[in-house]
Each structure stands twice: as C-alpha cells, then as structure tokens.
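Scroll down for the structure; my scribbles are underneath it.
Every protein chain but one is kept in place in this view of the complex.
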Amino acid sequence: MIPLTWFVALSAILFIIGISGVLLRRNLIVMLMSLELILNSVNINFVAFSYYLEDMTGQLFAIFTITIAACEVAVALGILIALVKNRRTFNADDLDTLKG
Amino acid sequence: MSPENINFLTIVTFLPLLGAIVLLFFKDVRKIRWIALAVTVADFVISIPVLTSFDITTHHMQFVEKYTWIPTLNINYYMGVDGISALMVFLTTLIGWVCVLVSWKAIEVKVKEFMISILVMQMAMIGVFCALDFVLFYLFWEAMLIPMYLIIGVWGGKRRIYSAVKFFLYTLAGSILLLIGIIAIYYAGGKTFEIPLLMEQHYSFTFQAYCFVAFFIAFAIKVPMFPFHTWLPDAHVDAPTAGSIILAGILLKMGTYGLIRFSMPMFPDATIYFATPIIILSIVAILYGAFLALAQTDMKKLIAYSSVSHMGFVTLGLFLLNKHGIEGGVLQMFNHGITTSALFACVGIIYERTHTRDLRQYGWAAKHVPIYAVFLFIFSMASLGFPGTNGFIGEIKILFGAYDVHYAYVIFLIIGIVFGAAYVLKMYENVAFGSNLKPAPEGSGTFEDYMSHIKDINPREFLILGVFTVFVVWIGLKPTLFLDIMGASVDHLITQVNAADLTSIAAR
Amino acid sequence: MQELVFSIADVTAVVPEIIVGVSACLLLMVDLFVKEERKEIVGWLAILAIIFAGVGTVCLASVEARTVMAGMYVVDLYSALFKMTLYIGAIFTILLSLNYMKSEGVEYRGEYYALILFALTGMMCISSGADLLTIYLGIELMALPIYVLVGYIKKSPTSNEAAMKYVILGAFSSGILLYGVSLIYGYTGTTNLAGIAAGITASGTDSPVLTFGVLLLTVGLCFKVAGFPFHMWAPDAYEGAPTSITAFMAVGAKAAAFAGAVRIFMAALEPAFADWQAILIIVAVGSMFYGNITAITQTNIKRMLAYSSIGHAGYALLGLIAGTADGAASIIFYMFVYTFMNLGAFGVIILLRKCTGKGDMIDDYRGLAKNNRLVAVVMLIIMFSLAGIPPTAGFMGKFYIFMALIDQGMITLAVVSIVSTAIAAFFYIRIVLLMYMKEPEGEFDLVKSYSVYYVLAICIMAVIVLGVYPGAFMHLAKAAAIIM
Partner (left out) sequence: MIVEYILFIIFAVVAIVSAGCVVTLRNPVHCAVALIITLLQIAALFLLLRSPFLAVVQVFIYVGAVMVLFLFAVFLIDVKKAAMDMFKPKYRALAYIVALILLVESLFVIFSGGIQELTRITEAGAEVKVEVIGRTLFTSYIFPFEIVSVVLLAAMVGAIVMARDKKE
C-alpha cells in the first residue's frame, strides 16, 4: 500500500507551486490557474485522508470544493472580461489606478 | 418632600444636558442665550441645597444615588459627594452661568453650538465631581474632551487649531494612562469599580507605585504640573474667554481633585513614597510659572502662567499630607477657580473693547474705566494673596503646613509669593497706571477718538465681577464656612493616607 | 437503506436562511417585471425579506441552542445576535444603495439586491455553521456575490480593478484556509467543530500536522477579517467598490468573518489554544499599529476607513486572544457597535457624493459644518465613536475588550492596544478638525435621500444609546458566548 505520506507530500508540492504561481505571475489568467492548482492540492489531501481514515467526509468535501472552484473561476473570468472591456490588459501590474 | 428623597446630584448633573437638548430646537440667538442662562442659573440654584443641607460632621458620601447600570461589567450608576466634591460642584455651577454671561456678546457666530458645548461641558464637569463609580467617572472625564476641543478649536483665537489639537492630544494621552490604571485597579481591588470600596483595599507597594505613577501623570497633565504644562498657555491664549474661564476655573481642578479622590486614599504607601519628589516638582512649578509670567506681555499668557504657579501651591499643599496643607490646598483650588476666572473675565471684558491683550497697549484703565480698574485691583490683590482676600487664607494655611514638614519649603514658597506679587503688580500697573501717551493702535485715529469708544463696564459685566468679588471677600474674611464643609473629609483623607504601611516604605 | 436524517424541526430551524435565499431567487424573477427606472422596488422587497428573516431569527432565538441538519448547523443565541448584526448591515446597505446606485447609472440594479441577499445568506451560514464544510460554503456564498458587487460599476476602471484584486486574493485566501482545513481533517478525521475539539483532545496537540493546519487556517481567516499582514486586499477593494458595497464589506463581511473565526477557534480549536493564540497576537498588534499608522497618511476617506477597519480588526482579535466567554462576548458587542459606526460613516460619504467628485477625498470635508450642521454633527459623533472616546458606543466596545484581555492577565497587550487607540484618535479628529475649523472651498450640495437620512439617524441613536446604556446588549452577548 502506498504510504499516506506520499500523497500528502505530493499535495504539499502542488500547493507550494500554486502559491508561488499566484505570487509570482503577473498574468491574471495564469494566476487563476495557479489558484486551481491550490484547490487541487487540497483535494488530494482530502481524498487521501478520506481513504486512509476510512471516512467518507473527505470525499464529500472534495466534491464541494470542486464545485466551488468552478464557481470561483466563472465569477473571476466574468470580472476579468469586464476589466478587459474597459482597459485592454490582463497584466496585474497594470492594475495601478488604486495605489498600494 | 425631604431633601433626602430628591436625586439632587442627578438633577444638578443632567439639567445642563437637558438644556442642551432643548436648545437644539431653537433658532433665535436671543432666545438661545436666555435659555442657556436660565438653565445654568437654575442649576446653580439647585446646587445650593447640596451645600446648605450638607452634613459637616461626617466624611461619608452624601446625597448618594446608586443604580445598577451595566451588570455584565459590574458597573453602577453611583453618585455622591463629600465635603471636597460638594465645594467643587458648587464652584462649577457658579462658573457655569458666569460663562454664559461672559459669552453674551463675545460669541456671535454659531451661538447655538457654543451654548450647547458649554452646557455639555458643565454636565461632564459636575459628573466628574459626583461620580463614585470609576467607569462613570471616566465617562464624564472623557466627555469633557469633545466640547472643550470644539470650544477652543471653533471659537478660539489665531492659533486655535494648533492649540485645540495640542490640548486634545495631551489630554487623551493622560486619559489613556488613567484608563489603564482604572482597569488595573478593578482587578486588584476585587473586581469592582466602586470608588469607596476600592479605597478600603490594601494593595501591594509595587502595584501602588505603578498605579500611582499612571494616575499621577494623567492628573498632572490636567493640573497641569511642570513638566506637563506646555499645553496650558496655548489653550488659554487661544480659547475664547468662557473657554479660558472653564479651563482655569474647573478643568485644572480636575487634576488635583483626582489626586485627592483617588491617588492619595487608594495608594497611601506610594503617596508617602512620592510625596517629596512631588513637592519638589510643585516648587519648581511655582517658581517656573512665576518667572515666565513675569516675562509675558500678553495678558492672557501672563495669567495662564500664573495658573501654573498657583496650581503648584495646590499640589504642594496636598502632598504636605497634614491638615493645614490639605485644607489650604483644597481652599486654594476653590480660590484659584474664583480669582483666575475673574481675571480672565477682566481680560475678556477689556479685550472686547480694545481687541488687544498686549499689556503695552494699556495704561489708561484707572483714568478712563475706573470701575473696571477697581475690580481688576481686587482680583489682582486676591491673586497675590493680600490679607483680607481669599488668596491670603489659602496661602497662609499652606505655609503653616509647609513649616510643619520642612522649613526649607517655606523659603521657596515665600520666594514664589514674592514673584507672584511682582507679576501681578506689574500687570496691574501696566493696565491701570501706565502712561497716557501711548499711541492708539493703527487705524483707530487719534488717541482721544480711540478712547472715546472704550466704555466702562456695563451692568452685565458688573454682575459677573461683583459675584466674584463677593466670594473673594467672603472667603477672605470668614473662611470657616468653607473650611467646615471640607473639614471632616480632609480629616478622613489624612487618616487614610496615614494608614500607609510605613514599614514597607522604610524597607526601600 | 439510509433514511432522511432531518425532520421538520430541522427545516424550521433554518427558516431565516430559507427566507433570505429563496427571496433572492424570487427577486431575480420579480426583477424581470420591474421597469428600469423603478428598480428601487426590488430593493424595498429585499428589505422586506430581511425583516421577515429577522422575525424568524428572533422567534428561533428564544429556544435553546440546538444542532440541526445532521450536525451541520447550529441555532443558538450567538448566531442569532450575529445574524441581527448582519441583517442590520444588509438592510442599511440596501437603504444606502437605493439612491446611490441609481445616480451612478449602474446596469442590472435588480440583480444587485438579489446578490446582496445571496451574500447575506452566506454570512448567515457562517455564523451558524457547526461544521467546517458549512462555514467554508458560507464563506464562498458570501464572497462570490461580493466580488461581483465590488465590480458592479462596470464603467469604472477602479471598480473593475478592485474586484479583480479582491477575487484573486479572496480565492487565494480560501485556498490557504482549505489547505488548513484538510490537514485538520486528516488529523482529527472529521470536519465537525465539536468532533475536531474532541479529536484534538484525544490525540494531543503536539503534532506538526495539527500545528501546520491550525497555522494555515488562522492565516486564511486573518485574510478574511483583513488582519495585518493579510490585509492587502482591503484598501484597494474598499476604495474601488461602490461606497454602499464598501459599507457592506466593512460591516457585514467583517462581522460574518469574525462570527466564523470565533466559532472555529473557540468551539473547535480550543484545545490547540496555544498554537493560534501566538499567531493572533502578532496579527492583532500588527493590525492595530499598521492600520492606524497608515491611515494617518491617507487622502482618500474610503481608503482611510479601510485602514481603520484593519485597526478595528486588530482590536476585535484581542477578544479572541483572551479566549474566554467574556472575550467572545466582547467581539459580539464590538461587531454590533462597529456596524452602526461604519454604516454612519459611509452614509455621510454617500450624502456628499452628489457634489461632483466630492465625498471621497478627506479634503472634501473642509468646512462641512458651516452650512450642514446636522451632517457634520453626525460625522463628528461617528468619528469620535470610531476613535473610542466616551460616551459613544465605540468606547464601550473597546472597554469591554480590554476588560476581557486584562482579566486574562495580558496587561502588556492591553497597554499596547490602548496606545494604538491614541494613534487612531489622531486621524479621526483630523476629519472633525477639517469639518469644524476650516473654511469651505465651495458649496456643498448634499444628496436628498430620506433612506440615507434614516440610516444616519438610526446609526447615531444606536451609537449614543449603546455608549450610554450598553448593559442590555452586553448581557445578551455574554449569555450567547457562555452557551456557545
């Protein structure tokens, strides 16, 4: 049987990659993709724990997470489109009307 | 109905607030002035029974009212007065209507807001003297901040914004320390905010020392004691006359009152431990204030610095910790409230006519405005402690008290009194007997033209100054009434301080 | 065969949520039949729905705390008090919006009110959630509509931009929070709050898995309450959003986030107190000082209020740090008071908005008191309340928190936070100073909108009444915190 640690390690790596993606990339779409990576790493955790604990909660939680992730993407892309219509950018550094 | 059944203190405290609310619905400036006057006079009249039916044989709190207020935090609405606070309440209501009268013509813009500020201020000040619950006390204490800030900042002189902000920040800094102290003592004193209960506790010396310092700084800023006094000259100079009177008459007394009510009875060990340093600070304040007053040419600034000096007498008297000293101190609080208020009123009266406070611009008062000059003379004499005036009684008692503790103090005090005489006489001489040949201010034509516009005091002003004169002479000739009222309370205060655990102090 | 595990009693317990959620759906349909210039009707209907929900909540609050929906949801006094705060926040937000959204010329004004109701449903789920899943879903249901609402003025680049930044950082924080949840789930084998507490007690608190999970969860929640250093979304989102939505975020979203945080920390992570307390102390002290000091240099009032809200989040966190029932009660009280203060402040900003370009800049308040005495007095009282000067409610809120803190012997922390209060007073009185002691530069032509006037009147009354007589509500808050 594959040790639980392996799964958690994989999820941690994906989590860190996702976080770095959000913090490093300036392309808004890629930032959103990195957010998906984070959520997926969470799901690996949930499903793995669920399996190794013989408890269904984790799986169910993962289903909800996937749904929410879809919602987030829909809203975020909607906002992105509104933004792009106004000013043709999707570079986060160009968002400088608001200082700070 | 017998006096016991009436909630005198609540009425006295909240009547001004009620008046302020009523004022909201009026627009006519004349009506607003008359209503404000009526409210303050009524308040004064109601406060008289507090003094007349006061039982002078006991130090216990009187006219006590106690209701549950915020049970979750064990906070009560708890009011009551002893001999010292009763005097202060009386002084506050007295100053209240005088302030309204003084501002009758002096305030012409935003009269409604001004009168509301004055009335709210009066409510808060009376509340401070009556509150027997620490949180209630703090609420009133802080409530004074907003109206005073506005009084200085909106109706003040040239540098009003600077002075208002300075006043606000200094006072706020003090309040924060006070709040910390209050919460600390709540837990140390058995989770209660009731001041009489907290006085009965005995706290460890370390705790006393920390709390004493926190409270002391908070109160010293209000007094103001050297070196926390720098906000005072600015605030005085830029405040309108009524603001100066409130500041000098009542607000400064808050600090010394706090020392009497909280610091000394609650932290007796620390009081004895810190008494000598505070006396030295007081002496520094007396001399320093007097020196600076001597150097001023602005009349208001001169009186402001004289306040620093006079309040130094008060703190010194209090921390002598003997009967003469404390009685003298408390009496001086009252006296200073009368005398300095009267002097500020005098400044205001002449300023309304000449629009200058520069001493070098005067010199004709005795000739042109003789009645004014007489009043100014009386108050000047009272300020320097001339026998037969109220100042003399207070200062002589403090001198006696000081002699009992250490004769060296007396020497410094005498020097302070001499300086005091010097600056007061300088001021009076400058105003009343200077040369007649001083040029008129630019743009006001010849000297004769200029002087013809300057009239002697009118009946309204006569009333203001007359009332102050009554008290100056009354206390000067027959102080026993006032001393009797505070007597039992002062005795009790001395017992409380002497309950200090002297061995623990000696060990340090 | 599993049978349905919920009964009619379960359904009645969530009636307020059902009312709000279903009304949101209904409003979407009603909106189709309302003419463009009369969309305000939708807003009034939304208010009506919230009032019904409020009545429902009051009726339910009279019964004892009970867990329903298979342990997913809890109905108790604690959630009822927070829901009342949220209702007030939502109703006032709508009242502030009625005129404002129209004058800004915004499209889809009917959907706007539906989205507010959706967000409100989410907030209610957070405050009543008894399972990390419910709380997480509540957070998302609150956040998604607010992302959209922040960007609702589509023509305005600042609004777009604010929404974009908010959505990315919001989703980012949700991700971090979820990762923490997953680790805690792995450690305890459940997402139920009570179960987690039991699990932690059983397995001990020294495992790095738990510590890391708690750390990430705390960070995620601190993002949601905008605590330093996880505050960076707040100033931009506050400044760019429509002012009414800024108010909604400052009031509703913050209160809901605190409702969730208090429940998670006090009910589920209580055994791991030491782990999160240390983090929260850093966040709280950082928030108070960073928020209050940065606020001093701001020139835009919405941005200043954003930094001030960071500072206020710091104060409220102190209640959690105390970790007692009094601490939790002080947060309930603080959030209630904070709602009125902030709504009042944003109401004044909206009133000024009509003068073209005015209202957003602090300098716009110069001399306001000269001809608009009433508005100036309102702003004065609110500013002093935010600064925590008695006899306003702001003081009582802070006072209660400090009491709870000192009760636990954390005197240094209390002193530090009181000092930061003094710093905060500085920028609040600056506005008073501008209003009262400077001369106006031009005429003020204020918006005439009775709905805004009502909001301001109620806010002022509440600020004063709660400042002078906080006893009753404090008592309720204490009772709620004890039975939680």
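Here the chain labels run A, B and C in written order, and each chain numbers its own residues starting at 1.
Operating definition for what follows: a contact is a pair of C-beta atoms (placed from the backbone, for glycine too) under 8 Å apart; a residue touches a chain by one contact, two chains touch by 3 or more.
Only a predicted model underlies this, so the values are computations on that prediction, with no experimental measurement involved.
The shown chains contacted by the absent chain are A, C, with contact judged over the whole complex. Which of C:Gly89, C:Gly186 or C:Gly314 touches the hidden chain is settled by the complete complex: it is C:Gly186.
Touching the missing chain, out of C:Thr57, C:Asn99, C:Thr134 or C:Ser330, is residue C:Thr134. Within the complete assembly, C:Glu107 is the residue of C:Glu107, C:Asp363 or C:Asp445 that touches the hidden chain.
Against the chain not shown here, subunit C presents residues 2-6, 14, 21, 24-25, 28, 69-73, 107-108, 111, 114-115, 118-119, 121-122, 125, 131, 133-134, 137-138, 140-141, 144-145, 147-148, 151-152, 154, 163, 183, 186-187, 189, 207-209, 212, 215.
Counting the whole complex, the residues of subunit A in touch with the unshown chain are 1-10, 12-21, 23-27, 29-30, 32-34, 36-37, 40, 43-44, 47-54, 56, 59-60, 62-64, 66-75, 77-82, 84-85, 88, 90-91, 93.
Criterion: only the chains that are shown with their structure count from here on.
A straight line joining the Cα centres of subunit A and subunit C is 25 Å long. Note on chain placement: the centre of subunit A and the centre of subunit B lie 66 Å apart, centres being C-alpha means.
Touching two or more other chains at once is no residue of subunit A. For subunit C, residues touching at least two other chains: there are none.
Listing the residues of subunit C that touch subunit B in their complex gives 329, 373, 380, 384, 389-391, 395, 399-400, 402-403, 406-407, 411, 414-415, 418-419, 421-422, 425-426, 429, 432-433, 436-437, 469-471, 474-475, 477-478.
By the touch rule above, subunit B contacts subunit C in their complex via residues 68-73, 113, 135, 138-139, 142-143, 145-146, 149-150, 153-154, 160-161, 164-165, 168-169, 172-173, 176, 179-180, 183-184, 186-187. Considering their complex, residues 8, 11, 15, 18-19, 22, 28, 31-32, 35, 38-39, 41-42, 45-46, 48-49, 53, 55, 57-58, 60-61, 64-65, 68, 71-72, 75-76, 78-80, 82-83, 85-87, 92, 95, 97-98, 100 of subunit A touch subunit C.
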